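Every protein chain except one is present and positioned as in the full complex.
Each chain carries a letter (A and B) given by its place in the written order, and its residues are counted from 1.
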Amino acid sequence: MKWQFSNDAPIYAQLIEQIKVGIVSGAFPPGERLPSVRDLATEAGVNPNTMQRALAELERDGLVYSQRTTGRFVTEDKTMIETAKRSLAERHVKTFLAAMLRLGFQREEIMTLLRQETGEEGEFHGGSGV
Amino acid sequence: MLRKLLKHEFRATGRIMLPLFLILLATSVGANLSIRGMLDTDNRFLNILGSLLIVAFVVAVIGVCVMSMVVMVQRFYKNLLQDEGYVMMTLPVSTHQHIWSKLIVSAVWFALTILIVCLACLIMAADVTVIGEIVSGCQDLFRHVTAYYAINGTAIVAEFLVMCFVGCCAMCLQFYASLAIGHSFPNHKMAWSVGWFFIIQFAVQFLGGLLIALLDESWLHHLLLGWTVGWNISGMAAMHLSMILMILGELFYGAVFYFLTTYFLKRRLNLE
Partner (left out) sequence: MAVLECKDLCKNYGRAAALDHVSFAVEPGHIVGLLGPNGSGKTTLIKLANGLLTPTSGEILVCDTAPGKATHAWVSYLPERTSIPTWMTTTQLLDFYQDFYADFRRDAAEEMLQHLNIQPRQRVKQMSKGTREKVQLIMVMSRAAKLYLLDEPIGGVDPATRDYILSTIIGNYNPEAAVVISTHLISDVEKVLDEVIFINQGRMVLQASVDQIREEKGMSVDELFREVFKC
């Protein structure tokens, strides 16, 4: 897994986000044991305490669970992973829309652009062509 | 912990001193061969080689004596006051243990140096018979001394050796103290160290002179006079007394230097 951090958000929040992506994308498959806090922290190059905090938060959300002796595991509950996937997707869409609105696109134009990009429509009507 | 310090101290100094000793012993064998054969032959080449071997031996003897002092002083300076000081001065050992380890190791090497130089001279002196002669000569000397002064000559020799040994240690401590003081300054540490060495040297001589001048008129002088003249104590006893006084004096200087070194290493340490 590749870890990347931006400057504007707390690191633990970014860790939560990236582990969620890992779970949703299957890098951490359902029911699989997660590496230890220290190993994860070393891999991501972050403070183990911060990693611990992120995992604790994920545990509270139910995406991971811990067994006292054997460590932390990814949840086997597929619907929960699906929900997480959905909420991640919604967030991305919201950020995307906000950015497009800032650029001055209207709803219709955005939809057209999207269809064109995904290859559903051959022709492009108007827009600023950024 | 002192034992462990000593172990690593011997490791560090042994790798310089032992090869030096080996070189000295090798040159002494060379000198031996030279004396036995080369110098007496008519072959000019062998003559020159022989005298070169003798020169090498003399240089080696002087070199080993000088180097043992240099190595011990340099070891203190490099190990405690240079970069390595960051590692050494943060070990879980006390400053006292540091100084003692350096002092003990130096003392052992000084003693070994004297021993090896004697051994090298014996080797150089060719025949085994010479060694026997020297030993019997010494015995003779002791016997004469003992007979003449009616007192134990070996005691004097022992006192003399102790005095030399304590003197070496006090000298070492004088170097340590001046280095420790000099390196507490922020700049020109080495120049300050040399300066302090001479200041200390001057102070010691000044105090010594003052002490003698004072003693001349003091009760102690009269007491000594009383012993030798009034109570008719032999000159030998006075000799013993002065030897012991000198040893005590050296011990006193050594102690002063020791406490100066400890104070400056503990309280005024200022590594670069």
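One rule holds in what follows: a contact is a pair of C-beta atoms (placed from the backbone, for glycine too) under 8 Å apart; a residue touches a chain by one contact, two chains touch by 3 or more.
These figures come from a predicted structure and were not determined experimentally.
Asker: Which residue among B:A12, B:M69 or B:A238 touches the omitted chain?
Answerer: Selected residue, touching the omitted chain: B:A12.
Asker: Thinking of the whole complex, not just what is shown, which of B:L18, B:I62, B:L91 or B:C138 touches the missing chain?
Answerer: In the complete complex, the chain left out is touched by residue B:L91.
Asker: Across the whole complex, list the residues on chain A that are touched by the chain not included here.
Answerer: Counting over the whole complex, chain A touches the hidden chain at residues 5, 7-12, 38, 41-42, 44-50.
Asker: Which positions on chain B touch the chain that was left off?
Answerer: Counting over the whole complex, chain B touches the hidden chain at residues 1, 4, 7-8, 11-12, 15, 79, 83-87, 89-94, 186, 266-271.
Methods note: only the chains that are shown with their structure count from here on.
Asker: Could you grab the centroid distance between chain A and chain B? Build each centroid from C-alpha atoms only and quote it in angstrom.
Answerer: Distance between chain centres, rounded to whole Å: 75 Å.
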